[in-house]
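So the structure is just underneath, and the comments pick up after that.
One chain of protein is taken out of this complex; the other chains stay put.
Naming follows writing order (A and B), and every chain is counted from residue 1.
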Amino acid sequence: MSRDSSFDVVVVGGGVIGCSVAYHLSAAGLRTALLERGQVGAGASGANFGMVQTNDVEMNHSIPMVKASYARFDHLEEELGMPFGFRRAAMLRLLFSEEQWKLSEERARILSRNGIPYEFVPPERIREIEPIVDPQGLFGATYSSYQGQLNPFHLLWAYLRRAISMGLSLYTCTEVTGFQIEHGRMRGVDTTRGRFSAGAVVLATAAWTRRLGEMIGQDWSIHTFRASCMATEPVYNTKLNTILTSADHVEMDVTGKEDAELTVLAVTQLPDNRFLIAQANRPGEVLSTMISHAAPKTMAIMAGRYLPSLRTARLLRAWAAPTTFTDDGRPLLGPVKGIDGLILAASYRSGVVHSPLAGQIVTQLVTSGRCDLIDISAFAPERKIGQAETIYMVKSSHSDSDGKAS
Amino acid sequence: MRLSKVSSLLPPYRRGKRIEVTIDGKKADAYEGELVSTVLLAEGVSIFARKHATGRPSGVYCGMGVCYECLVTIHGVSNIRACQTFVADQMVINTAGQAGR
Partner (left out) sequence: MDDIELAVVGAGPAGIEAATAAALAGVNVALIDSSPKPGGQFFHQMPDPFECDDDSPHHAKGRQLLQRLESTGVHLLRDTLAWGIFEGPKPGTWCLTLHGPDVPPRLNVRAVILATGAFDRSIPFPGWDLPGVMTAGAAQRMIKNQRMLPGKRAILTGTGPLQLSAAAHLVDAGVEVVAVCESAPELLRRGIPHLLALLGQWERMREGLSYLRTLAGAGVPYRLGWAVTSARGGDRVSEATMAKLDRSGRPIRKSEIAEAVDTIVVGYGLTPSTELCRLLECELEFNRPRGGFVPRRNERLETPVPGIYAVGDGAGVGGAVMAMIEGRIAGQSAAVQLGRIPERVAVEGISREQAALRREQRFSRMLGDLFSPPAGLYALATPDTVICRCEQVTLAQIREAISYGAQSVSDVKNLVRTGMGNCQGRTCGSIVAHMLAMETGRTMEDVMYFNVRPPVHPLPLGVIEEYNEAAGASDQGRAMP
C-alpha cells in the first residue's frame, strides 16, 4: 500500500510518549499522523509495570518536569474520557546495609525537599507497611508514597482513542526509511508505506532514535539495554500492598561473563491479583524483544527469595523490550539544532510519568517554536552528555568492582 | 458411561487395575490408565470448573490440554487440567473451584 500523504505534523513512535504527543497535537487542531514500525506499544511502553514513577527522577534538572507531569494524572482519565486503572501506589525498597542507604541518602534529601516524599523506614516498622516482608537481616527500607500505578496499554489507547476522535491518522507496520530535508528544513519522512510530508516531525522513538539519527548524520547518544518482566495468574493467598523492590541483585551469564543478566527485585500485585515480577536487565545495544534464557530464571529466583509462597503461582508469560538511558539521565527533548521542524522527545527514564507534559511541551514547540511551561534547555538534543552522579546503567559486576544498578 | 463394546472401530481392550478416588468428598471407582476427566464423566460430573471472572461453568472442550477449560483441584493443588492427568489410587479430586489461587 503506497501513498503520498500530507500532514501538519508526523509523529514517529507509537509508545506512550508518541501517543501523548499525537493526542496533544490533535487536540490543538493540527493535522497529525502517528507512524509506528510495529504495533502500538511494541517497545518498552507495552512491556512495563505501568508505574507512574517519580522517585527515580534525574535529580539535577528533571524534578520540576516530573512534578508538573505527575500532577496531570489527577485528572487525566477524565480529560481523555477513558479509565486506565490509575491509582496511587507506594514503593518500598529494601536495604541490606548502611552503605546501600548512604547511596540513597542524597536522593532522599533532594526529593523530599522538592515535595516528593522519600523517607527512610527502620526495620521494625517495615511490617506496618508490608506485612509479608521478613525484616530479619534488613538495615531498613526507603519508602516513596508519591507513586502511581496504571494499565500501560489502557493509557496508550486512552491517548490514541481521543486523538483518533480528533482526527489523528494512525499508521502501524509503517517504518521510517529516510528523511526529506531541504535547505535545513524538514519536509517529511519516507516510509515502507510511502512518503509522509510534513513541516514538523517528532521522533518519540526511544531505543530506535539513535539509528534514525544516523540516517541524517546526527549522533544522539542514547544507549539501550534489554529489560525483562513477567506476569503470573491471579494469586489469592498472598497480598502485597506496595511495589516492592530491593537494593540487592542476582546475576546469571547469558552468553558469557561480559553479558550477565543483572536482576533486581521489583514485584507488584495488580487489582486483579496477578503478580508482575521484574526486573532483569541485560546490557548491550540490541533492539531485539526476545527474552534471554537467563532472565525468567533470575526473576523467579528474586521473587522466590522474598515471596516464597509465590513458587506455586503459575507464570503466564515473560517478555523483554529494549529500553534506554543516557549518560546524564536526562531525555533528549527539544528542537534539533540545524534542522528546522525536527523535534526529539526520546529516552525518558520513565516514559509513563513524563507522557502528559511531553505532549504539552512538544505541542508548544510545534505551534510556537518555544516552550514556556518549564525550562527544557537541560534536555537539548545537541548538548554534551557527561556522566551524572547517579547513573542508570546495566553493567555486569565482572566489568567493575562496584557494579551499580540504580 | 464406560464403554465395553468391541467393534471394528473399537478393538478389544482391558482397563488397568481398579483403584479408588474421591470426587468432591464422595468415593468413586476408577481404573489405572484413566484420565481424571474420564472418571469425572463416568460419575456424571459435567461442571469441572467455574470462570473466576463470571462464575460460568466449564467442562471438557478440547480434550488435549490446549483450552484449559477442564481445570480441577487435585490433592489441594488447583488449576490442573483433568484431561492431561491420570488418576492414581486415593487421589482426592475437587471440582468447580476458582481459577487462579
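Things to note:
The rule is short, and it goes like this: a contact is a pair of C-beta atoms (placed from the backbone, for glycine too) under 8 Å apart; a residue touches a chain by one contact, two chains touch by 3 or more.
All figures in this text were calculated on a predicted structure; none of them were measured in a lab.
Checked against the full complex, the one of A:Ile63, A:Leu160, A:Ala266 or A:Leu332 touching the unshown chain is A:Leu160.
Note that of A:Leu95, A:Val254 or A:Val336, the residue touching the chain absent from this view is A:Val254.
Which of A:Val16, A:Leu111, A:Leu170 or A:Ala266 touches the hidden chain is settled by the complete complex: it is A:Leu170.
Within the full complex, the residue among A:Ala303, A:Ile343, A:Ala358 or A:Cys371 touching the omitted chain is A:Ala303. Within the entire complex, the positions of chain B that touch the omitted partner chain are 1-5, 7, 9-17, 31-35, 38, 41-42, 46-48, 51, 53-54, 56-69, 71, 79, 83, 86, 99.
Take chain A: the residues that touch the chain left off the picture are 39-41, 46, 82, 96, 153-154, 156-157, 160-161, 164, 170, 172-173, 232-233, 248-256, 260, 277, 289-294, 296-298, 300-301, 303-304, 310-319, 397.
Following the convention adopted for this analysis, only the chains that are shown with their structure count from here on.
Averaging C-alpha coordinates per chain places the centre of chain A 46 Å away from that of chain B.
Put simply, chain B touches chain A in their complex at residues 52, 77, 79, 98-101.
By the touch criterion given at the top, residues 233-237, 273, 312-314 of chain A touch chain B in their complex.
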